[in-house]
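Missing here is one protein chain; the remaining ones are kept as they sit in the complex.
Coming up: subunit A.
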């Protein structure tokens, strides 16, 4: 057994002594209307008379019912089920006796409550199991003391404590009052993977009933006594800012309370990496109901003016960095022209192995291809929104937000209050995909509430959400491969860039597998705001790289899977360089698994199939995508997928996420695109922005996991990036044309190279 020192999560195990009699009192609970739903749902479960808090993650009722506080915000990956499963496994309780509640934001008790970067489960893997294991240990101690027997002889299983020799037995609930007074052990033993009973067994979504009955779960659903509705008006174009507003006509409209302007940052405030915000000065309109505010919003007279260029220092993840934000109204056509110029020039060399120049000079054949992808909008189904109620120097917030900790300093600074005076709850998010990591909308809600001195819910319209975006950047990459007279791959060169960020990962495959290798990058400054979008940068590089490798394999007359496996074999046995990020064995593992499960045959001409594999977020995913053309449009028949993300906590939920990632990838590869003209996003709602619908979704998705005992790694993002390459490669098989420019299908004739 693994003995784990509890100090890692010790803070979380310090109980609030004022609650010694049990019962964890949460700051405030806005979604009170949820409670009857929950009561209805748990009707079969008798509620305890008293609760005993074991640590901040769990309390046990006198009848053995356990409440687990799930720490991270939920946006659809089903961590509200899988995180409590980690606690319940080590506590060793019957899953049907577990109630799940969302913890509020409280970094001292719950650590980094961050949902993103596919880090949820991996970051919580140890602390949450420890929370369960320490509580179980304390229950055993309590039984040992009560029965006057050695603690080593106590067995705690499925919510029951037993002592075989004396035939004594008690439910957890009976020992909880004593256990809750004991010291938290210095060390606990965690179970070994082979002993897991709950982890790796599929459990249904704990919120399923509430979701299918329309219970108020989302930030958008929040209602509160005296609450007003607020909407914002932001500049129509990137590169513009507020000049003046005349709100008189709007204010006279029915149900309208006020028109105010807000400024999201205090002068001199040092921004963090997630304070991205193109429009810090906004007009806000506040009224009694959403429809009235929407109508009055149209009557606002606002004048805008161009912004000036500026430079700012951001305190980001990797220390301070400087961002240059140019003035001007940007357009996609101009971006494309600039990108071509930079792609043709030498970039900044990030990695070089061997002598790529010589290899290319001596090559018998050079394969060179360029790939590009446009800006993408996140388009979470639930538009941005936030509830805020400022009262004096305090604020209560409830918002769908991925990283609450990162917006706390901004809220405190902008409101002029102390950080301790911010209370925050995290309702379920109707999707996030990275967008809800950038919480400017929460600051806006707080400022509006402060100005109008009332509780408000800020609601973004779909148009606001789409046109005030923090988008996936536009990217370009050129790949070159040198083949010698024996058709052997001797060098690989990649040069990639973007507006305004480079997508390059210089140390990922196929780096490490090729003697002569060079990776370069370039960037173009922009005032269009960009940020994380499901598997940032990987979501482009995977598609480009995997489509290119397909072409190289073809030029070398090799089976595309075997070609990749040969490269990985080299990377494993005799890696080039030391900075390679991936594990060649696990990489090969998913390719082998997908080859087997998809029944892949070399030179198969009966199917139009494309293969692709990628590593990101410490996990590995490989897809084989089958399609056929119908009336000139691709129909995705089947996607077979193999994933290695270590131990899979909740297999069916992980499968659901992989299915979603694949469907998302198919949609974005085929249609995803946002263009700009004079700074104006050219799409503002779903009549213009094509989202994948049921008709275009794959008919079948077949997900397989590599079985191993490795600690969990990322899951939400890794199956997404490889879809783009699998799609491009399958399209080639189906049409005979290589697809280089995303989106692959547009209303216009496809922009194929």
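The criterion applied here is as follows: contacts are C-beta pairs under 8 Å (C-beta built on N, C-alpha and C of every residue); 3 or more make two chains touch, one makes a residue touch a chain; residues count from 1.
Note that contacts and distances are computed from a predicted model.
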> Considering the UniProt annotation of the chain absent from this complex, which name among "Nitrite/sulfite reductase", "Maltose/maltodextrin transport system permease protein MalG", "Amino acid ABC transporter ATP-binding protein" or "Isoquinoline 1-oxidoreductase, alpha subunit" applies?
Replying inline: "Isoquinoline 1-oxidoreductase, alpha subunit"
>> From the list A:468, A:656 or A:713, pick the residue that touches the absent chain.
In response: A:656
>> Among A:246, A:393 or A:700, which one touches the chain that has been omitted from the display?
In response: A:700
> Of A:273, A:431 or A:575, which residue touches the hidden chain?
Replying inline: A:431
> Of the residues A:48, A:61 or A:76, which one touches the chain left out of the display?
Replying inline: A:76
> Please identify, in ascending order, the residues of subunit A that touch the omitted chain?
Replying inline: 33, 40, 74-78, 204-205, 207-209, 211-218, 220-221, 223, 229, 254, 289-292, 379-383, 428-433, 459, 461-462, 652-653, 656-657, 659-664, 667, 685-687, 691-695, 697-701
